[in-house]
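I have a structure I would like to understand better, so I am pasting it below and will then ask my questions one at a time.
Of the protein chains in this complex, one is absent; all others appear in place.
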Amino acid sequence: MVEFTLWDILRNLLLAARWTVGLSLIAFIGGGFVGFALLIARLTPSRSARRLVSLYVQLFQGTPLLIQLFLAYFGLALLGIQTSPWTAAALALTAYTSAFLSEIWFGCVASVPRGQWEAARSLALNFWEQLRHVILPQALTIAVPPTVGFLVQVIKGTALASVIGFVELTKAGGMITNATFRPFTVYALVALIYFALCYPISLTARALERTLHAAHR
Amino acid sequence: MLAKGVAWTLGLTAISATAGIALGVGCAWARIHGPVWMKAVTGAYVELFRNTPFIVQLFFIFFGLPAMGFRLSPEAASILAMVVNLGAYATEIIRAGIEATPRGQVEAALSLALSRMQTFFHVVLPPALRKVWPALVSQIIIVMLGSSVCGQISTEELSFAANLIQSRNFRAFEAFIVAALIYLALSIALRRLLNWLGPRFLFGD
Amino acid sequence: MPPIVEIAALYKSFGETQVLRGGDLNVNQGEVIAIIGKSGSGKSTLLRCINGLERFDSGAILVNNKQIDHDSAAAMRELRQQVGMIFQSFNLFPHLTVGRNIMLAPKLVKKRTTEQGEEQARTLLSRVGLEEKYDAMPDRLSGGQQQRVAIARALAMEPAVLLCDEITSALDPELVGEVLRVVESLAKDGMTLMMVTHEIGFARKVADRMIFMHQGKVHEMGPPDELFANPRTPELRQFLSSLHN
Amino acid sequence: MPPIVEIAALYKSFGETQVLRGGDLNVNQGEVIAIIGKSGSGKSTLLRCINGLERFDSGAILVNNKQIDHDSAAAMRELRQQVGMIFQSFNLFPHLTVGRNIMLAPKLVKKRTTEQGEEQARTLLSRVGLEEKYDAMPDRLSGGQQQRVAIARALAMEPAVLLCDEITSALDPELVGEVLRVVESLAKDGMTLMMVTHEIGFARKVADRMIFMHQGKVHEMGPPDELFANPRTPELRQFLSSLHN
Partner (left out) sequence: ASEVFGQTALDGIVRSKAVRIAIPTDFPPYGFVGSDMQPQGLDIDMARLIAGKLGATPELIPVTTANRIPYLQTKKADLVISTLGKNPDREKVIDFTVAYSPFFIGVFAPKATELKGPEALAGKSIAVTRGSVDDAELTKVAPPTAEVRRFEDNNATISAFVAGQTQAVATSAQVAAAMITKNPQLGAEYKFLLKDSPNFIGVGKSEDALRAKLNEIILAAKADGTLEALSRKWLGRSTGDLPE
């Protein structure tokens, strides 16, 4: 049968890691857009919009990503909507990411002092101008570190896409384990690759947070 | 079968929450007050587990560790993975709480002749835990939802049950919807419960 | 000429607490009004109702003969161009330079060009004595300087009335003077002013009319010197005597 | 009877800054000592050295004839049972009721039973005039009440010496009196007290001896009235004159 050298294992894992990165980017970008839309909906004066958003957030934060993936893949298909692993993963990860991001960002907007809204309002700016020119620019600086930090959660979240047959890093690890019967090596390498992806991001988030803190003093 | 799954999910969560917070407290202490080597070890532990996916940690513990002669049942592996995973997050959360404690509190306790240990457990820790309790509760819920992955190594928790049902009667949609609803109910109930429990049993002295 | 602000039977409560209980008040063009009263008597709430930051339960407020209508965004926008407000905590936009703080609203609301805006901003800054701070960020300024920028920013919208809510309370004592001097010069130039203030001496000197608020109503009103010399109600008498300590 | 606290040639620096430069001081049982001096003269640091919150570089401190030994945790605990301390910022434990704040240390350190502890806590609370606050949480109390609880808490360990570091500086003026009255009653009851204070009138009335610290040393020392009437050094003279403004 096939022989895997250590290099073969590593090479295949690294190749599979491309999908992990790709999925993460999709989730992050998709989640970013949807999360931003949710944030805006939550900031508008409309009460029903706010209630809907908080329902959405509670739904996706209150159920496992694993189940969300299963549902997006097999569940939607049974309702007659065909989803490829790509769309299913992108869909579930986007929903999951957007729920968390909108929550993080809402916290950032809420930490902009009320006086800023009021000052902008008393200068006759309308809601969108207040948001666009006064509140969001301030919330943005606060939001960068936790957002970068959350990217780590997204990358780790993509590991679950393996359960709907998506051959990313974790799934590739499983397949190689079965061909080589060397689980210790394979999973240690898988963990290391994740670590190599995530740790620099964690460090960046922390550094950003420190500079932000320093700037605020 | 789903009932059994719920029981397992809750059991796993209860054990890992208790042990994970205890581990977090210990490591947080070590990261702040421990000798240099202890700081380094706990630092590495925290970073390693916070920067790799839970499912990989679980697979490594279950499939990988036996190669080192360290063998665990699926349930034990699940618990171990959940405990060390929660422990890593709890360490950071609790550490932030401890560092926010004013120095004056420690000095007051020391000047009342309390030992360092007594000061930590009676004066520093309770208010620190109270301050970070909401963050800890969120993390516990994330770990509970994460336990859905433990079904992959045959621990018979809730999503394992859902999966088994769908592979027997092939009614995937219903099985997963039901599981999702149960998880949702569990996470809401658990948050309530913990918010009620915490102030009552943890932060008083 | 009709009054520029007319307030009639204004009622407002926050949940259970009645904060405004039927105040009446007319303010004429060019008048300077000082509002005094105990903490919690509803002074801030009154000002905030006038520029629509707070909804009221019943009664009416007319600015330039127009009723306040919270349901029409356009009408509110129109109102706020008439009524400027300056806050105790300055509320400058921290991410914009001083110049851009001043130019933002005229550009967005009045569609000024950048050049017009810049010229106006410089003129206003020199009026409040801060021409050299055009490019500074707000957090580099002292409290007194920030408050003066806030005044310039409100003036940039060319309001008919300016509301000032304890605008020197957050300042160190040595910085109060520089802000009050600016307010005095505005009063001299004929700006209509309604100011809540604890600087009684200043109010006495500058105000045309003084209003004593008590329990959500205009309790007593008149020229400052008359009010001080001759308080008619025991509440005002008590309030004035508490000031002397 | 030997002095209860003996300090000899105490040196201490934080990095480059020399804070204590060879102070000598003996304190007798039952004596009340007031320490005055400019900000930064090392008053707090001296007190903090005496109960071991701060290490010193050289010199010696003996409490009850025992040398302070930072390397023995047991000896430090022993020391701190002898020497109580009260802080400017109260430092009550926010998660414990008033009663439990007082009982915590006796229970943990002196192994008192809960009943003993409770009884003692109630006695001490009535001594500082707060018997009805036994079950209150600290954040429900005024600053003056919090400080009195802090005194009761320190007394619960039955210390031989009580160190007080500007214990009324964080209080609103109207609350200072209630705390000073408690301290005065302690002095009357024969407690050995070392207090850093800016309340010169109080110090003059209560203290047996007054110490003027200057640049990390005991610069002048004597009965309060003598020190005030007849300052020997220009530094003390200047300090006293600055107080009169």
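Per-chain residue numbering starts at 1, and chain names A, B, C and D are given in the order in which the chains are listed.
Please note the rule applied: a residue touches a chain if its C-beta (ideal position, glycine included) is under 8 Å from a C-beta of that chain, and two chains touch if they have at least 3 such contacts.
Because the structure is predicted, anything quoted here is derived from the model rather than measured.
Colleague: Could you tell me which displayed chains border the chain that was left out of the figure?
Modeller: A, B
Colleague: Among A:44, A:111 or A:178, which one is in touch with the chain left out?
Modeller: A:178
Colleague: Tell me where the left-out chain touches chain B, residue by residue.
Modeller: Where chain B meets the chain not shown: residues 62-63, 66-67, 71-74, 151-154, 160, 163-164, 166-173.
Colleague: In the full complex, which residues of chain A touch the absent chain?
Modeller: Those residues of chain A that touch the unshown chain are 1-5, 8, 12, 15-16, 73-74, 77-78, 80, 82, 84, 163-165, 167, 172, 174-181, 183.
Simple rule for what comes next: only the chains that are shown with their structure count from here on.
Colleague: Could you name all chains that are in contact with chain B and with chain D at the same time?
Modeller: Joint contacts: the list comes back empty.
Colleague: Give the chain pair that accounts for the most C-beta pairs in contact.
Modeller: Looking across every pairing, the one with the most contacts is A-B.
Colleague: On Cα atoms, by how many degrees is chain C rotated relative to chain D, nearest 5?
Modeller: 170
Colleague: Using CA atom averages as chain centres, what separation in Å is found between chain A and chain B?
Modeller: 21
Colleague: Just give me the whole-number Å value for how far the CA centre of chain C lies from that of chain D.
Modeller: 50
Colleague: Quick check: what residues of chain B touch more than one other chain, meaning two or more?
Modeller: Residues of chain B never touch two or more of the other chains.
Colleague: Residues touching two or more other chains, restricted to chain D: which are they?
Modeller: Chain D, residues with two or more chain partners: not present.
Colleague: Based on which chains touch which, is the overall arrangement a line, ring, star, complete graph, or other?
Modeller: Topology of the interface graph: linear, an open chain of contacts.
Colleague: Identify every two-chain combination in which the chains touch.
Modeller: Touching chain pairs, listed by label, are A-B, A-C, B-D.
Colleague: Given the complex with chain C, which residues does chain A contribute to the contact?
Modeller: So the residues of chain A touching chain C come out as 113, 115-116, 118-127, 129, 133-134, 137-138, 141.
Colleague: How about chain C: which of its residues touch chain A in the complex?
Modeller: Result: residues 51-53, 73, 77-78, 80-81, 83-85, 87, 89, 91-95, 104-105, 108-109, 150, 153-154, 157 of chain C touch chain A.
Colleague: Using the touch definition from the top, list the residues of chain B that touch chain A in their complex.
Modeller: 47-48, 50-57, 59-60, 63-68, 141, 145-146, 148-149, 152, 159, 162, 166, 172-173, 176-177, 179-180, 183-184, 187-188
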